[in-house]
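Missing here: one protein chain of the complex. Every other protein chain is in place.
Labels run A and B following the written order; every chain starts at residue 1.
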Amino acid sequence: MQASSDPLLDIRGLTKIFPGVKALDGVDFTLRAGEVHALLGENGAGKSTLIKVLTGVHGRDGGEIRLAGAPIEARDAADAQRLGIGTVYQEVNLLPNLTVAENLFMGREPTRFGFTDRRSLRRAAAALLKDYGLSVDPDSTLGDHSVAVQQIVAIARAVDLSGRVLILDEPTASLDAGEVVVLFDVVRGLARRGIGVVFVTHFLDQVFALADRVTVLRNGRLVGTRAIGDLDRLSLVAMMLGRELSAETLKRHRTGRVAAEPFARFEGYGRRAWVQPLDLAIRPGEVVGVAGLLGSGRTETAKLLFGIKEADSGRAVVDGRPVRIASPRVAAALGFGFCPEDRKTEGIVGDLSVRENIVLALQARRGWLKPLSGQESRAIADRFVKLLDIRTSDIEKPIRLLSGGNQQKALLARWLATEPRFLILDEPTRGIDVGAHAEIIRLIERLCDDGLALLVVSSEIEEIVAYADRVAVMRDRRLTGVIEGDGVTVDGIVRAIASEHREAAS
Amino acid sequence: MTRSSLFAGVALAAGLFAATLASAAELTVGFSQIGSESGWRAAETTVSKMEAEKRGIDLKIADAQQKQENQIKAIRSFIAQGVDAIFLAPVVATGWDSVLEEAKDADIPVVLLDRTIDTKDESLYLTAVTSDTVYEGKVAGEWLAKTVGDKQCNIVELQGTVGSSPAINRKKGFDEAIAAHSNLKIIRSQTGDFTRTKGKEVMESFIKAEGGGKTICAVYAHNDDMQIGAIQAIKEAGLKPGTDILMVSIDAVPDIFKAMADGEANATVELTPNMAGPAFDAVMAYKKDGTVPPKWIQTESALYLPDTAKEEYERRKNLGY
Partner (left out) sequence: MTLARPFRALPAATPQILTFVLVLLANWAVFPDFFDLRLQDGRLFGSLIDVLNRGAPVAILAVGMTLVIATKGVDLSVGAVMAIAGAVAATLAADGQPLPVILAAALSVGLLCGLWNGLLVAILDIQPIIATLILMVTGRGIAQLVTEGQIVTFTHEGLIAVAGSALLGLPMPVVIALALAGAVAALVRFTALGLLIESIGVNRTASTYAGVDSRSVLLAAYGVSGLCAALAGLIAASDIRGADANNAGLWLELDAILAVVIGGTSLFGGRFSILLSLVGAFVIQAMNTGILLSGYPPEMNLIVKATAIVLILVVQSPAATRLKGFFGPKGGRP
């Protein structure tokens, strides 16, 4: 990567003040043409704000932004795009019901006689996709493709529109390992073409794999910018956290005992076209991990057990009594709790306050006729905000304004407030920064020690190893085996998943 | 063949012959009615049936539910059935030419009821039976001018739906009638959308705007329903409609006769629901000896006063208003 030394993008003393918070405090940042520059920091460090100010979503309260030497001030995202700054977000901001070609050229379709010229649209789209090594039909519907393909389409569109600076805001959060490799090839190719890439992520491995330089923010201030060669993992984490998160995080701290009798037992439990019948028992005080590749049926299993999809075969036994789990409401009444993978659309109730989000499940269980008083609900919210260290200036703040990690903690609090006996966590650490990550793992262990039964779905095998007593391995929407005891190691799980594949191949 | 069966055969043939004779004497008329959007419309349908029965005419009514395409379908089906005449109460004024040409080709006369159509080819219909809504307004205005005499009289007007032809015409006719009388003046005019609720609401505001209603001498409403609403508003303001304020309106629906009998309304001008009667007569004459009726048959716009209110109410209450 032949990064030139003249800055393409030069930010000096950028300051942004929100009511009560200095979100950015005199931050400097330079991006050279042809480099991949990782922007790191814990949630709330100011990464998102920096990007939003840069792309004109927010106005700025101080400082200067220069693009190729000329001061710029983007009024909105479209304006930033015209100036040459394109952004791709974690959640793909395209229209899934339109075709790939339409998404690529939306708003600037080639026209003939005032109508969209579909043929040249298709041709232009195919040519553009070829640059990215993507062999998809331009006329196929975008939503039918994997998130990775959608992500690349979004990048292709952004680069084609802007062409100087590309901002990738946690682009890999919903991708599996293979897809990440493909995406990185695309990004490297773009850098070679002289585009400056700003790369926001939580995955340190990816930073080392892709970035040329790293800038770290903490609490709205610049910690420093380093070339990647001058850094090792530990010092990078130290820059981000101001404290050292070592292998300590991933060491088991469990002290509690697993009960002999299962809290919940599922026998031949399944649903057609959803998850094949599975046998699983969960005991109080144990963590059952669920591992498998993307699409193996991990999330589907979690939703089945929580009654979001009702089973059409097998039986469920809770506390020794056979039960029919027909809906989340029934599951919640049985003492189940569920934190979904897709926090934004299935977890948080964005416009409601942190307090209301925390008491929601408890209130739903009590029924509408037995409202929690204001005092009670504030007390509950305050207690969990303290207990889980949910960082918010006010419990009456809309939860959508919180960072991902704090939203996740609030969702945990929502279920903990109901004093559950069985918690199902689907990717509890996805899209969460290193610090909060560690806290959530600690929390899972603590809950388990308190005698809770937990089922944790995760794509991070190291993480599963850290807390799981047993690991259920999934493939093709089928539970193919449960690993326990000494077998619960990264190698063991990877081998189990891999051996499944061999088995499938033979 | 035995005697008895032969006899039976003759009897059967005679019976058939009699039946054919009867249907030749009796006319079949298809009537494409707009719908039943108002009491008056319902009454028009009822009266049409009564008038048909009186003349021994077989009347087939198709309710179009305010849709032109339904009316066109109905006309085509009447043509297919080979009716003797078609009555059409057109929901809109345009777009009839092609279907009426089909009727003309099939040699079936078409009579327009209650409303007319826009067409360059007047031969597409035999005649149009409509009321003259300008004239109705005029009758109302003339009655008021005569009743008031030389006294100064401030009138408030409850208009129909803005832009509708009866509202425009009834205003025009009334204005023409009072133009010659400088003592009659319309001081306020608002739309009450032809409904009781709006009539009442608008009248309430008129009363407030005119010093509690004391300066209002007469209310002219474009239909009786609004007038009935206005009567209630006046009563609730502590005034006596019909006595303190003269009340004149148009349509002659049963409820206004009830109000007149109670002394709360003074006059109404009839918009007769009997459009079919004159139409039947025209068609029968045309069928009998080819008498071509005039292109426009105007129904009468009779003025009704409290003296006959009781009988008129009794006569109308079952017409389906």
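The rule we apply is simple: contacts are C-beta pairs under 8 Å (C-beta built on N, C-alpha and C of every residue); 3 or more make two chains touch, one makes a residue touch a chain.
Small disclaimer: the values here were computed from a predicted structure and weren't measured.
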| item | value |
| --- | --- |
| Absent-chain contact - pick from A:Val182, A:Leu293 or A:Ala364 | A:Ala364 |
| Residue among A:Gly347, A:Gly404 or A:Gly492 touching the omitted chain | A:Gly347 |
| Candidate in contact with the missing chain, chosen from B:Met50, B:Ala209 or B:Ala261 | B:Ala209 |
| Hidden partner chain, touching residue among B:Lys138, B:Arg170 or B:Arg196 | B:Arg196 |
| In subunit B, positions touching the absent partner | 36-39, 42, 159, 162-163, 188-191, 193-197, 200-202, 204-206, 208-209, 225, 228-229, 232, 236-238, 255, 320-321 |
| Footprint left on subunit A by the chain that the document does not show | 18-19, 306, 308, 327-329, 331-333, 338, 340, 345-352, 356, 359-361, 363-374, 377, 397, 401, 414 |
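Definition applied: only the chains that are shown with their structure count from here on.
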| item | value |
| --- | --- |
| Inter-centroid spacing, subunit B versus subunit A (mean Cα positions, whole Å) | 71 |
